[in-house]
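Below: one structure, written as structure tokens.
Every protein chain except one is present and positioned as in the full complex.
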Amino acid sequence: MSRTPKLHVPRAPARPGEKPDFSYVHLSPAGAVERPEVHARVRDMSGLADALVRVIDDDHHAVGPWDPHLEVHDLQVGLRHMLLTRAFDERMLRMQRQGRISFYMQSKGEEAVSVAAAMAMAPTDMLFPSYRTQGLQIARGRSLVDLMCQCLSNSRDMCKGRQMPVMYHWSRGNIFSVSGNLTSHYPQAVGWAMAAAIKGDDDVAAAWIGEGSTAEADFHHALTFGAVYQAPVILNVINNQWAISTFQGFAGGERRSFAARGPGYGIASIRVDGNDFLAVYAVTRWAADRARRGNGPTLIEHVTYRAGAHSTSDDPSRYRPKDEWEAWPLGDPVARLKQHLIAEAGWSEARHEALESELRNHVDDCWNEAITYGTMTEGPFLDENELFEDVFRDMPAHLIEQREQMRNLQED
Amino acid sequence: MSRTPKLHVPRAPARPGEKPDFSYVHLSPAGAVERPEVHARVRDMSGLADALVRVIDDDHHAVGPWDPHLEVHDLQVGLRHMLLTRAFDERMLRMQRQGRISFYMQSKGEEAVSVAAAMAMAPTDMLFPSYRTQGLQIARGRSLVDLMCQCLSNSRDMCKGRQMPVMYHWSRGNIFSVSGNLTSHYPQAVGWAMAAAIKGDDDVAAAWIGEGSTAEADFHHALTFGAVYQAPVILNVINNQWAISTFQGFAGGERRSFAARGPGYGIASIRVDGNDFLAVYAVTRWAADRARRGNGPTLIEHVTYRAGAHSTSDDPSRYRPKDEWEAWPLGDPVARLKQHLIAEAGWSEARHEALESELRNHVDDCWNEAITYGTMTEGPFLDENELFEDVFRDMPAHLIEQREQMRNLQED
Amino acid sequence: MPQMNMIQALNSAMDIMLGRDPGVIVIGEDVGYFGGVFRTTDGLQRKYGEHRVIDAPIAEGGIIGSVIGMGVNGLRPVAEIQFADYIYPGFDQIASQLAKLRYRTAGEFCAPVTIRSPCGGGIRGGQTHSQSPEGLFTHICGIKVVMPSNPYDAKGLLISAIEDDDPVVFFEPKRIYNGPFDGDPDKPAVPWSTHPAGEVPEGYYSVPIGRAEVVRPGEDLTILCYGTMVHVAQAAARLVEADAEIIDVRTMVPLDVATLRQSVEKTGRCVIVHEATRFSGYGAELSATIQEECFYSLEAPIVRVCGWDTPYPHAFEWQYFPGQKRLVAAIEQVLEAG
Partner (left out) sequence: MPQMNMIQALNSAMDIMLGRDPGVIVIGEDVGYFGGVFRTTDGLQRKYGEHRVIDAPIAEGGIIGSVIGMGVNGLRPVAEIQFADYIYPGFDQIASQLAKLRYRTAGEFCAPVTIRSPCGGGIRGGQTHSQSPEGLFTHICGIKVVMPSNPYDAKGLLISAIEDDDPVVFFEPKRIYNGPFDGDPDKPAVPWSTHPAGEVPEGYYSVPIGRAEVVRPGEDLTILCYGTMVHVAQAAARLVEADAEIIDVRTMVPLDVATLRQSVEKTGRCVIVHEATRFSGYGAELSATIQEECFYSLEAPIVRVCGWDTPYPHAFEWQYFPGQKRLVAAIEQVLEAG
């Protein structure tokens, strides 16, 4: 064991104290990437997996074949959802720091990925979220109070206190439950889509994971089953460059894009600028149309950057340069849509600020309402007997007995 | 649920009673595929995953850049190993039918895949076999008696009666243990190769699975870890068109080749005519050289056909046309090497027949020796106390006690 | 009444449920065109189409992951894992997802999935075709675990499992697919047609999940068993002087504690037998439960008769299998003790 090691070990391009280096990120100019017909054959679009679909150019104009030509109204709605997502995140982060909630995960810098996607899909399409896609909830109109109550594990918590913060679900809104087990929802989304196809429904499923999560087995399961049965599903990979402390090279991003995993299965695959609201919208819409027409699954890699810490338990200054986000070549999705609206749709700094403060107030109001349903320390509390419900549909004898034991103890 | 199902379900090209149809198998003419330098970049060889490397042409001559220019002697050795593998298989199959062994799996039609690969690698390279790669053992000089004793679970069984037939291993010959759990050895081979690289050794690992087994999670684990750490490993997929009763489309072969999975991970990937001894040899040698030079892993898909039943428990006439093998466009690997030797190296039908009968006699002799070490019904038998050995290195108290219990019962 | 072996009974259960409920689908490796390596799904694809009886890629984790999604989308999938030994690649989807979905969403989502899998040894399958992993699944909260011992129960319990809104892992002791097996491999095979439980109604009926069955009433000791071991226990009981009460546990989760308690309170003696390895096997839970429930009735230590704590060895399966001889010795020990 004295010989020179030959193991290749990926190295992050920059570590604390070093200059950010994003030279490894392959970019395409806005408008440069072709848009195939939605029914095009996979083999005729392999370039999409390595290029980068972008719509908003450096002058903030929408250009090229992927421009979704959205109404100004829709753009403003999108901006609003993104701003609301960010305001919500900021507030919840603060609440966690103050000890009001136990944990939080923000999506700062990645808001376009979920907001634009949710808007591009039909309301009956089923979304399988990751823990960093709160934008899906917000874009589908989920009440912030509901989300906050979940984070508070209070009397109105949709999870009845059973889950850590951010593990939302929303059956009426067709959003599945966030799982703590990375990638586990990926084959589930495919199965959901297979069921839709079996039933002859027109619905499409979509799922989101981080780039680090592509290494899990369920990524492969989803791609295989998706390809074999041509399931109407969109498999999204949010490449935000980091998986806690490991950079995307440790998931195999050093050599090929994550979108590039798809064509080898025969799956349509697109790499998109995840900070470009219009591009994410266009690509998602294309994939949803494709799926709905029976042309099978699409894998979408959203290239973005995790601007904040992994979670409130994390301190990124230990493993990456503090100023990395500033150097990120794809900027901030909120700022970019804002500039686009200013350039093309009569938006202005003043209106933007007004909207921001309106949303902050809305978030404050929601918080104030949410805590009336209880906090970690003050009631109303959930009934602790609920702890034994929903393990099974009907409570079996041994759980009834354990609940009894617990009650007797409380009474002592 | 009354609407028309839209689920795509792959269909086998031909089922019993139908005409064999291999029009889906994409072929390239012998000599037509370029041979990149062993240190070439993956992105510069993506065509290799869809083409079909072939060396022996229709006139039995070796042509093109992949011709390994083997000595006549080596070719004869290769032919001998393949014939011996087939003779061994035939004998063992017969023994199973006579109830002398409990189970067997033949490799008929796929002999070139393992024999040529074993010959192309260095003896210190570590091989991680599947249950259908007995050719690796034979090409590395394993005594047939040892293999037979394993199948007989007799007193000389290397597995001490603990494994079903064909689950061989050979540490001195650098061949790992066959596992009943499909694909489980794939990431193990990568780990072995990572360890070689960590230690600075020059050794290469190679593993074999069937095309059906590519759907398992461990396929993805192996490709990811192989790519991330650039492990010196060759990952072989033997696409013999069938996985028990399901044709290769159910593993995703309808849309892309299995080799095509590799480039998306940044892995060099080649599709090769698995029935062309020279092509398998050349491609394996190329991949081994590449790995040894530090250029990382290679995925090789061997296109071949499972000429026999899946195992002695299987009856393929229930799910595929009886005459499929005759229609198989890539022929029989043994016949093809034989014809090549006749055409180029002075081989003859007479010499061939003499060799066949010599090998059959050898197999008979080995069998006769093997059964002197015991059969299923006649001793010498293994010591049944061995049942408790090797669960741990040292037997813990509870196993000593259980062994004691068993002994007491036997004495009653 | 028609005679069915266990394979036919299971086939009939799926046939009936596919017919009654358009949401029922069957999926697994080789289950479609071929009808399964044990032929349990024979003919079903022809009858219900390839969208209802579906061949799957060889990926147990993918099969279970995808059927969870199907369940969420309103179907009632029945997934076959070809051998219980190959269920582990799907373990995460079962333990972390299938079992916990209802709980973590406070009942808003659930997946009424049935996972069928042949288990157990005695067929010269070696360590990867012989395992009985039921014990592992009984430690995971949120799934029901079932193992029938005869065609009648197999059909009735499988229908219950498919109808159940909770996930069910349904183990089928493959050694008794074709006939009851009393643990003596040298005797000629006995077909189910000679056994009363081989009489299986053609149509719909169900056997409730959560109820054990007293298959032989007795006074002197209680034998708790399930699957193949029910028949071994019956044979062993015939060999001893004692009047044994034999209980087929049938449902590992939820466990019918009342039936067990009643028996041991009466007999005061208990032998637990399963083919799975002993250490931390399901027998430990049975023993602990009986001890808690019936301590003051127990006249002798509860004895477990199980597979040895080793992998299942190909050549020594009859030394490994907890057969009549071991069971008789345990019964005698328990009767003599105390």
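Here are a few things to note about the model shown:
To keep things simple, chains are lettered A, B and C as they appear, and every chain counts its residues starting from 1.
As a convention for this text, a contact is a pair of C-beta atoms (placed from the backbone, for glycine too) under 8 Å apart; a residue touches a chain by one contact, two chains touch by 3 or more.
Model, not experiment: these values are computed from the prediction.
Listed by label, the shown chains that the missing chain touches in the whole complex are A, B, C. Of the candidate positions A:5, A:141 or A:329, contact with the unshown chain belongs to A:5.
Considering the full assembly, C:103 is the residue among C:103, C:152, C:177 or C:192 that touches the omitted chain. Within the set B:50, B:218 or B:384, the residue that contacts the chain not displayed is B:218. The residue from B:15, B:80 or B:199 that touches the chain not shown here is B:199.
For the chain missing from the display, the contacting residue among A:76, A:213, A:230 or A:257 is A:213, taking the whole complex into account.
By the touch rule set out above, chain B reaches the unshown chain at residues 126, 158-160, 162-163, 167, 169, 171, 176-177, 179, 181, 184, 186-196, 198-199, 205, 217-218, 220-222, 224-225, 228, 389-393, 396-398. In the full complex, chain C touches the hidden chain at residues 61, 85, 88-89, 91-92, 95-96, 100, 103-104, 127-128, 135-136, 138-139, 141-142, 253, 276-277, 279-285, 287-288, 291-292, 295, 298, 300-304, 309-311.
Mapped onto chain A, the interface with the missing chain covers residues 1-2, 5, 7, 9-12, 15, 102-103, 153, 157, 159-164, 167, 179-182, 212-213, 215-218, 243-246, 250-252, 313-314, 318-319, 382, 384, 387-388, 391, 398-399, 402, 405-406, 409, 412.
The rule we apply is simple: only the chains that are shown with their structure count from here on.
Most remote chain with respect to chain B, judged by CA-atom centres, is A.
Centre-to-centre separation between chain A and chain C, using Cα means, comes to 41 Å.
Distance between chain centres (mean CA atoms), chain B to chain C: 35 Å. A straight line joining the Cα centres of chain A and chain B is 42 Å long.
Residue positions 51, 56-57, 59, 61-62, 89 of chain C each touch two or more of the other chains. The residues of chain B that reach two or more other chains are 1-2, 5, 7, 9-10, 215, 217-218, 250-252, listed in rising order.
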